[in-house]
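One structure, as structure tokens, below. Some questions next.
Note that this complex is displayed minus one protein chain, with the remaining chains in position.
Showing chain A:
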């Protein structure tokens, strides 16, 4: 990209209203804050309010209402790689979480729950506002190498080696059980994303994101460029998308040029379902799509197709 956009979404904000142009970002922040608040409030509520424990633990493993277990599936795989037979509680929790994120889109975790996301989002925004263009280009596949490493290390060392440095679990643990010097890790990732590599951590390195990419590859929840014939190449979505390499597939017209009828789904596994492209698009090209194949619903009956056919 030769030119960085300083204010993507401005046009959407003017034509569709501020709320429309920011709604998914706001909802995501609410989701992130709500999950954290539930964890934070649980010890206090447990002591002062009917003894009800909403959700104890942290993102590595937790327990809802003293009964339902949740476990980070990648962490569960690491314990298996370290040759520890996991107890049924944690194993069931891992399956539950893996199933949940398959259902709601894999990397939905990254943009709706992960505590690192606001940090790297802020770095991304600042990068745009301050017009910082220097960026060390890392390969997008680096995270899969890292994911392999994360799963091999427990076998070699016998301990959950990645957990010693994993910023995702560490930041959450820090917020809930005492941060200590853990804040330095947050600052390091922020500076890395701001000054060294654009979207460096979440978009290129994070092995947990890579893991959820794989889980969400066949997920029914997708962002869909269902009205791509309306696209006016303003490039706002490119400016805000944390994984812009997935966009051309959605927006590129079919052979021969011109608007096309078939809606294209952003089914590339790296999409974090953050919905920011839906927010900033003044032409309302994108929307979320729940693609569960019931017999009564064929996959190409989205609103856009119907409308285009009606024309």
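Just so it is clear, a residue touches a chain if its C-beta (ideal position, glycine included) is under 8 Å from a C-beta of that chain, and two chains touch if they have at least 3 such contacts; residues count from 1.
To be clear about the criterion, contacts and distances are computed from a predicted model.
Colleague: Could you tell me which of "ABC transporter permease subunit", "Electron transfer flavoprotein, beta subunit", "Ferredoxin-type protein NapG" or "Hydrogenase maturation factor" is the UniProt name of the chain missing from the displayed complex?
Modeller: "Ferredoxin-type protein NapG"
Colleague: With the missing chain put back, one of A:58, A:111, A:198 or A:213 would touch it. Which one?
Modeller: Once the missing chain is taken into account, the touching residue is A:58.
Colleague: Among A:24, A:109 or A:162, which one touches the chain that has been omitted from the display?
Modeller: Of the listed residues, the one touching the omitted chain is A:162.
Colleague: Looking at A:8, A:124 or A:174, which residue reaches the missing chain?
Modeller: That would be A:174, which touches the missing chain.
Colleague: Out of A:69, A:115, A:209 or A:242, which touches the unshown chain?
Modeller: A:69
Colleague: In the whole complex, what residues of chain A lie against the chain that is missing from view?
Modeller: Considering the whole complex, chain A reaches the absent chain at 42-43, 53, 56-58, 60-63, 69, 71-72, 75, 79, 82-87, 89-90, 93, 137, 139-142, 145-146, 148-149, 152-154, 156-165, 169-170, 173-174, 176-182, 184-185, 245, 248-249.
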